[in-house]
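Worksheet for the structure shown next.
In this view, the complex is presented without one of its protein chains, the others remaining in place.
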Amino acid sequence: MTTTEGRRAPASSPAGTTPNAPRGAAWWLPASAVVLVATVLGAVTIGPVDLSVGDVWRSVATHVGLGGPLGLEPLGALPDGMVWELRLPRVLTAAAVGAGLAVCGVVMQSLTRNPLADPYLLGLSSGASLGAVLVLVAGLTVLLPVAAFGGAVAALAAALALAGAIGTITPTRTVLAGLAVSQLAAAATSFVIFWSATGDSYREILSWLMGSVAGATWASVAITGVAVLVLGTLLASTGSVLDAFTFGDTAAATLGVPVARVRWLLLVGVALLTGALVSQSGSIGFVGLILPHAVRLLTGARHRLLLPLSALCGASFLVWADTLARTVFAPREVPVGIVTAAIGAPVFALLLWRGRRIA
Amino acid sequence: MTTQTRTETRTAPRTEAPRRGDGPASADGLDAARVSWAAGERLVLDGVDVTAPKGAVTGLLGPNGSGKSTLLRVLAGAQPPARGADGDARVVFAGVDLLDQPRRRRARTLAFVEQEASTDLPVTVLDAVLLGRIPHRPLLAGDSAHDRAVARRALADVGAQHLADREVTTLSGGERQRVHMARALAQEPALILLDEPTNHLDVAAQLDALHVVRGLADRGVTVLAALHDLQLAAQHCDHVVLLSDGRVVAAGSVHDVLVPDVLDPVYGVRTEVLTHPRTGRPVLTFTRAG
Partner (left out) sequence: MPRPTRAAAPGAALFALSLAVLAGCAQDPAPDAAPSAAPDDSHGTAYPLTLDNCGVETTVEAAPQRVVTIKSSTTEMLLALGLGDRIVGTAFLDGPVPDTLADAAADVPAVAEPMAEQAPGAEAVLGLEPDLVYAGWESNLTADGAGDRDTLAKLGVATYVSPAACKAPEHMPDPLTFDDVFAEIAEVGEVFDAGEAAGALVAEQRDALASVTPDDRGLTALWFSSGDDIPYVGAGIGAPQMIMDAVGLENVAGDVHDTWTSFSWEQAIDADPDVIVLVDATWNSAEQKIRRLESHPATARMTAVREGRYLTVPFPASEAGVRNVDAVVDLADQLDELRLEAGEAQDR
């Protein structure tokens, strides 16, 4: 009696009945989960230094504790360090950041009913950048994550306060207030850079502003991973609620959704998650803006599918982008934010072109 | 800021405006009292009392700016009423004050069809109608087979079942209006509020919409619809409430309210009323005043 049942992928929306989305949706989630796992496995074996796949797996297996049971000899300290301390944390952080940014992008676009919204809309990225740059210029690099996170949250508070001061908080007002805060923070950031960046410290700042996971450690994995698993899952489970906003606030209210409260909670959730991600990776652009559209073009607008699918696709996308960032110009490395922008724009144009011919 | 509820019209003598509904079923219908709403300094609704009997089609009439849309939105719970000097507003339906109810419970009883509701997202018609099932299932759950069955039946009721897989953005105005109505029907409401359901529709579509509305009333749903077209109201409504400047100036049957003495001062026109030979309902024509 029910429609085609697909295997539910792990870490997807809470157990419920099969969704009735068009275009063969049932297999999208498991398929993209498989792609993500393959991507992570593949990316760890790719890098500017030639390490064999066997060596990479030897290293991982040893750390995971399978070395003894499988009788594997551990890798030498240096290659092992390359795999376990450089590549693996970096790939996992990229996956977490990509997933988190994509989910935040979906929520922001639906909440503000604005297809150009992204996780950084309410000044989150500009605020984080300002916090980060202040700390970088002062030489207190160790405080960078805290300052970035604090900056993001402060920017959100400022945007909401500004929107609220004008009148009732509507999506348009929120977007405009966020724009104002963004511009202000960006101007302040530029000023700080211009005024105090000496020698070639601007390179570090630029790298942060463009977004990079090059410095990821296991601590980054922990922070971003926990943030995505906790906040990201929470956000991703609000599918039905976000659906209710499809036709506007009034429709949502008359469907029984407490509009103002939900909006606040979702915005705070997005701000916290984005702040955590940005504190580790800088403001990687494009993922939160375009991934939701791309996934929507493939599978439609139902949020129960869109949210988890965007997370999985965002994770894979960013892992691939980072892999390119560290191999294409080897031995040089570019910040991944450049790659996401460079790849993403043509890919999105392609998807738009395809989408035009579908219904 | 609110003043005493008044039912005086501006100039000519007016007909008696019955306070409570005509029929015997008013206790089960909608009974709203002292509804006020202000936009900043401006009082948009001034202590409005409205009753709509169960199983009947009640029309909410009035010129532009009289507060019809606002009234419906307040009744629907989309906007909270302002505190009145006479006391708080009361929106009683089937013996329960809707304003005191938790939102989700209210959403299971009351559905609201807005004048304009649009989206840019690639939502299918069936998905749009399924939104109406949200109040009936846990907030984070998905649709069940029952939900889908109700949705399809709602689409059939409005004659749009063939549109189920189309994207809402590709529909015409009339088709979209039907989809929104189907979404309201999917909520399985006992009370349905409609804001200008016949706007932007051609004649056939208008009649279709009102036919659906009549069907609902016949099934025992309480219907309150804002209409700008007095002729349509005359033809299809069982009861009408006339608003002007945020106040009720008349309420009752179409024969009592749709008369020149009442309409002329409110609309600023000269009305002539004929009687339809077959249905017995008023037929209205208007000429410029003065």
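Read from first to last, the chains carry the letters A and B; within each, the first residue is number 1.
By definition in this document, contacts are C-beta pairs under 8 Å (C-beta built on N, C-alpha and C of every residue); 3 or more make two chains touch, one makes a residue touch a chain.
It should be emphasised that the depicted structure is a prediction, and the values quoted were computed from it without experimental measurement.
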{"item": "Displayed chains contacted by the hidden chain, counting the whole assembly", "value": "A"}
{"item": "Selected residue (touches chain absent from view) among A:G225, A:G314 or A:P335", "value": "A:P335"}
{"item": "Hidden partner chain, touching residue among A:G100, A:G215, A:G239 or A:G256", "value": "A:G215"}
{"item": "Touch residues of subunit A, complete complex, unshown partner", "value": "47-49, 76-82, 84-87, 139, 141, 198-201, 203-204, 207, 212, 214-215, 217-218, 326, 330-335"}
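One rule holds for everything that comes next: only the chains that are shown with their structure count from here on.
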{"item": "Whole-Å gap separating subunit A and subunit B, where each centre is the average of the chain's CA atoms", "value": "44"}
{"item": "Residue numbers on subunit A that touch subunit B, as the complex places them", "value": "1-2, 13-14, 16-22, 113, 115, 237-241, 243-244, 246-251, 253-258, 296-297, 300-302, 304, 359"}
{"item": "Complex contact set, residues of subunit B against subunit A", "value": "73, 76-78, 103-108, 110-112, 114, 117-124, 126-128, 130-132, 134-135, 139-145, 148, 165-167, 170, 180, 187"}
